[in-house]
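Left out: one protein chain. Kept in place: all the others.
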Amino acid sequence: MVVQQRIHYGQASRLPEIVETPSRYRNPIGKYIVRRSSRCTSCGRCAKLCPYGVHVRYEGYSQPLRPRSDRCIGTKCEANKFFCVRNCPQQALSVGINPIMETLGDYRWTPEMIVGHWYMAETGNLPVVDLEYSLGFSGGGFDKMRFRIPDKKDYVDIPDVEIDTSIDLNRRDDGRPQRTLSLPCYSGGMSFGSTALSVIVGRARAAKRLNTLTSTGEGGYPLEFVPYRNSVITQIATGLFGVREETIQYAPVVEFKYAQGAKPGLGGHLLGDKVTPEVARMRETVVGSALFSPFPFHSVYSVEDHKKHIDWVKEINPLALVSVKVSTPTDADMVAVGSYYAGAHIVHFDGCYGGTGAAPDIAKKNIAMPIEYAIPKVHRFLIAEGLRNKVCLMASGGVRNAMDVAKAIALGADGCVIGTADLIALECVRCANCESGRGCPRGIATTDPELGCMLTEEWVEQRLVNMYMAWRKQWCELLRQFGMKSMRDLVGRSDLLVHLDYLDEDERRKYTPAPKPGAAL
Amino acid sequence: MIVAEQKPIAEIKDIVAPYSRLLVLGCGTCVKTCFAGGEDEVATMASALRLAFKKDGKSIKVEELTVERQCEDEFIQQAAPCVARNHAVLSLACGVGVQMVASRFTRIPVLPGVNTTFMGQLEKPGLFVERCLGCGDCILDDFAGICPMSRCSKKLLNGPCGGSQNGKCEVSPDIDCAWQTIIERFKAFGQMDRLTRYYPPRNWSRSYAGGPRKLVREDHMV
Amino acid sequence: MSGSRLQQILSRGEFAVTAEAGPPRGANLEAVRRKGALLKDYVDAVNVTDNQTAIVRMCSMAACAHLHQMGIDPVLQMVTRDRNRIALQSDLMGAYSLGIRNVLCLSGDHQTFGSQPDAMNVFDIDSMNLAHAVKTMRDEGKDMSGFSLDAAPQFFVGAAENPFGDPFEYRVMRLAKKVAAGADFIQTQCVFDVKRFKDWMRQAHEQGLTEKVHILAGITPLKSARMAKYMATKVPGMRVPEQVLKRIEGVPKEKAAEEGLKMCLETIQEVRAISGVHGIHIMAVEWEEKVPELVKAAGLYPRPKVA
Amino acid sequence: MALSVAKAISAKGKGFKPRITVFHCVSALTDASVLDSSGCDIQVVKMPCGIATREVFLLRALESGADAVVALVCPEGQCRHLQGNIRAAKRVARMKKLVDEIGLDGRRLNLFNISRGDAQAAERAIKQTASDVASLGPNPAA
Partner (left out) sequence: MPKKYAIHTKNANPRFPPVGKYATVEFREDCAGCCSACVKKKCVYGIFKENFLHWSSMQEPEYLYICKGCYRCVQDCTKGIFSMSINPEYRALGDEYWDPDIISSTWAQAHTGRIPVSGAGYRGPFVGQGFDSIWTDMSEIVRPTRDGIHGREYINTTVELSRRPTRLKFNQDMSLAMDLPPILEVPLPVLFQKPEFGVLGEGVLLSVLKAAAAMGSLMFLKPEDYSPAVAQYRESIVPCLTAQDYSEHADMIRNSRMVELAYGPSIEREYSRLRSIKPGLAIAVGMPLDAATADRALALAQTDVDTIHLYGSSHGREVDSNAPRYMKDMIRQVHLKLLQGRVRDKINLVFSGGMAMAEHMAKSLICGADAVAVDVILLVALECRLCYRCKENKPCPVKLEEVPPEWGAQRILNLVSSWRNQLIEVMGAFGIREARRVRGETGRSLWFEDLEKENFGPLFGIRKVAGIG
């Protein structure tokens, strides 16, 4: 295996190509709805006028199609000359906020954030519809943090391709290869079994194109990953499903998963329904019987035991970097330092509020500490210990969008690990039904033969590429505003952040207020 | 699609009056699409009948069921247990459905709840228009895809009559003159010369004029 | 009352004789006159068929008018196959104006049996409706739309009935319906199966129908064994018993016609004996020249005079 | 028949308390408790939008004993689903005709447009219905 080159978009000026990748569904959901009444005489005027493609009429077809409401920019279009509602000679059109928005999403992933990410995954651009896709309703953490209003003087007017968004994973200087990712994030583990094969392979393909990584999760290493193995992290979790010598040797990074933010202290749990013959073969178990990953690693009861594990992996794969994934206990800072001394290159903290295939609600809600607290805590402690430059600090668990990533980096992380946002790009609606029965009705988190065929690897790959390219646009603009040319400059710049609850009333008013559920309705 | 409309409730009341246990049987295909006999209409009909009879102090038990299609054995069979516990079936399917159900359940009256109207298309929400007579000998190629049989009030094959004005039929200004449409389409295709051809009388023997029709596919019979 | 000779004969209680004459397949007036002359003194009225078996012929109304001019009382046969109610009513009025006083209401043979099976049929109304319409015209002076006519035609209304069709139990019910609809006289399908005919008459009698309507038994002389066979197998609703077939097949070919006439005469005698049978209707298909002979032989000649 | 008429007459005499089922869009009538003071026996069915007024619900309400059924929906142009209220109105109109045809009197079925939170309009609607029903008497099919 060759030592990997340092490439990132700041140097190699070629960004992955954006290709419009529409929804798999007939009726995409948008913020607005447009309805045409039976008064319509099919005159076709609206189709001629609308520049956003809401009203479409095929060449030679005598009727406009049903309005593509998701493309509508809403009532603010009133100001435009081409506003269809006013221009319709029959007054057959009406536009309003889509009431379905009220049912979609939740405090953390708001309907507008979901719809906005669908848009990004489709077009690779930031939405033209007025959507708040960077802030949630949660009322705390990232949703209360804002970047300071930048000084206009600081703005650097350089194109996106010249901005460096890369991160280095190996900061130990231990003779192991450097691995530079072009984006300050990689994809979190989703196991074969919990998630459709087309999804995980599509993620690997996207990771390859984006020059970043994805992770196997703890469900084994399907052969389909092999062509993309340079972009696939092999995860070693307590179940040790599919962990074999060659799967460790494939991996550029090997990840020890001690805990998952959404269910720390609880082993993984794959319900029997999801254990199909393919999954059972992969995990070397019995079809239809539920799988619990044990907890903890029965061979790890001390930092010394942990070091032994890392040494073992380093021995099997001399080129691999090692990541340690843990949740965020009260003593997260100590854990980070311990992991470093045990030999980890990457310390990955997974806060509560992250995604998961299935976990008891009581665990999801109450687990450990939100990642927003853990990052500055660990960052500060690593600096105090003189170790901050020796380790790559990755954060995850409730990092939902490009601005969350930027905020996490400003709080002190080097980058973030993304899970849920990837699935949202694939049109997950967060119905939270990943675990039950046949699993995901949207065909994402399922191995059901019927449901699991709802999406293709190509589609998954391109949707993800599109979304990350849209995110990159957001990061580039943010960096330009603060006069930065590299994401690396943002690390630990918590001075650029404000927290609304820590501001005086008049100061607070200058910033976008925290959005409230149902505000638009 | 076969288009049908529900019979007036008064008529249905008379039809079902002799029976005290009634199954209202819907059909989930054409009549559902034209709002004459799908699940919703079955529910409404059943409810209306219960109300109508209860008002008159008469007790009637009305059961509701909708099968996918009443013109296929596979779906009719599903209704069997339900039919068995009733004294009559009010079928909201088209005439085919009613007869098919009747032919399968030999000992129970099967009554029609809809008037089967025509074979047509949904022009736009709420508007159904006739498009085919089922004449058994399609000549749409000769008429620019517009059927003069079903769309000309006089079934004229050799051009419009003298009564057409402004593209509308003399029968009603609500009816587009089929011939106007035919001519316009031919004009659009640049095939106006086709309009000069003399069209001989139709062979009606393949239509209902030839008596009840049968289609035999020997290759499907063993 | 109408000027129908047939009606007068029947109402006087005399045994009526009618015969059928098919118009020519063409516009040959002479052919009509020839048949008229042949039948004139031997029958009380002559039925003129209306495109019988759906084969195009001279129209019944015109042929009837010619016969009327010859002093014959014609029975206008009218089928609903070819004309809708508008044409039917208008033709009735025209016919009356031409002096035609009897009309026999029929549905008509389906066009598939005829020479032009491609044709569209009408069947707007059926024979029962037609009988009712003619009766309403006569008794109430109104057309089918309820419009009061300026001089309504006063027809003697006839209808056909087939005692031999299936289901047998329905045949008398149907007769009753026709009577109720307006038929004054009934001409039946050819009687070969006398037993069945008797049975039917008995039922009709039991229901009191023979009091209300004049039933004329249909009589057809068989010309040959081939014709008998054809009647038995090809004509819908016809019933030719086995022994009849055997009898005509049992004689040499050249003697068959003679035997046929003999059998015909026997039938006439038998039906005359049935109570409620008020006459016979001779359908000598393209064999009209034998009618005088038959009438004479049956002792039904000369025909009574009417005013 | 005779029985139900007698029932109706006797009830008319004795200050009968009409039972009214109210289907209301939550956007039109936010708090249905304002109807409690109407003096009628009110049964409330909340709907997310006027369009949830399915035809059969109206009849089922009558079947389950309501003397009258009222649908309260948003005024035209104010529906969250844009056309829900218009469609509800058409459905109610159709059912009114049907109810008329079965001899129950279509006046037992009414739709009113209520602006968001206009409790007084809602009360008026109920009062009007109540007075209509008072002249019609109890639902004979109840």
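For clarity, chains are labelled A, B, C and D in written order, and residue numbers in each chain start from 1.
Methods note: a residue touches a chain if its C-beta (ideal position, glycine included) is under 8 Å from a C-beta of that chain, and two chains touch if they have at least 3 such contacts.
Quick caveat, the model's predicted, so the values are computed rather than measured.
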item: Chains in view that touch the one left out, judged over the entire complex; value: A, B, D
item: Residue of D:P48, D:P75 or D:G106 in touch with the missing chain, whole complex considered; value: D:P48
item: Residue among A:C428, A:C476 or A:L490 that touches the chain left out of view; value: A:C428
item: Sole contact to the chain not displayed, among A:C50, A:C72, A:L197 or A:A259; value: A:A259
item: Sites on subunit D contacted by the missing partner chain, in the whole complex; value: 21, 26, 43, 45-49, 51-52, 54, 56-57, 60-61, 64, 81, 83-84, 87
item: Touching residues (missing chain, whole complex) on subunit A; value: 23, 25-29, 33, 66, 98-100, 102-104, 106-109, 137-141, 143-144, 258-259, 262, 264-266, 292, 294-296, 298, 300-303, 305-306, 326-331, 335, 352-370, 372-374, 376-377, 380, 398, 411, 420, 423, 428-438, 441-442, 445, 451, 494, 497-505, 508
item: Interface residues of subunit B (partner: the chain not displayed); value: 28-30, 32-35, 38-40, 43, 68-69, 122, 125-126
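Just so we're on the same page, only the chains that are shown with their structure count from here on.
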item: Whole-Å separation of chain centres (CA-atom averages), subunit B against subunit C; value: 40
item: Complex contacts: residues of subunit B adjacent to subunit D; value: 8-10, 13, 40, 43-44, 47-48, 50-52, 54-57
item: List of subunit D residues in touch with subunit B within their complex; value: 1-4, 54-56, 59-60, 62-63, 95, 98-99, 101-104, 140-142
item: Residues of subunit C that touch subunit B when the two form their complex; value: 110-112, 117-121
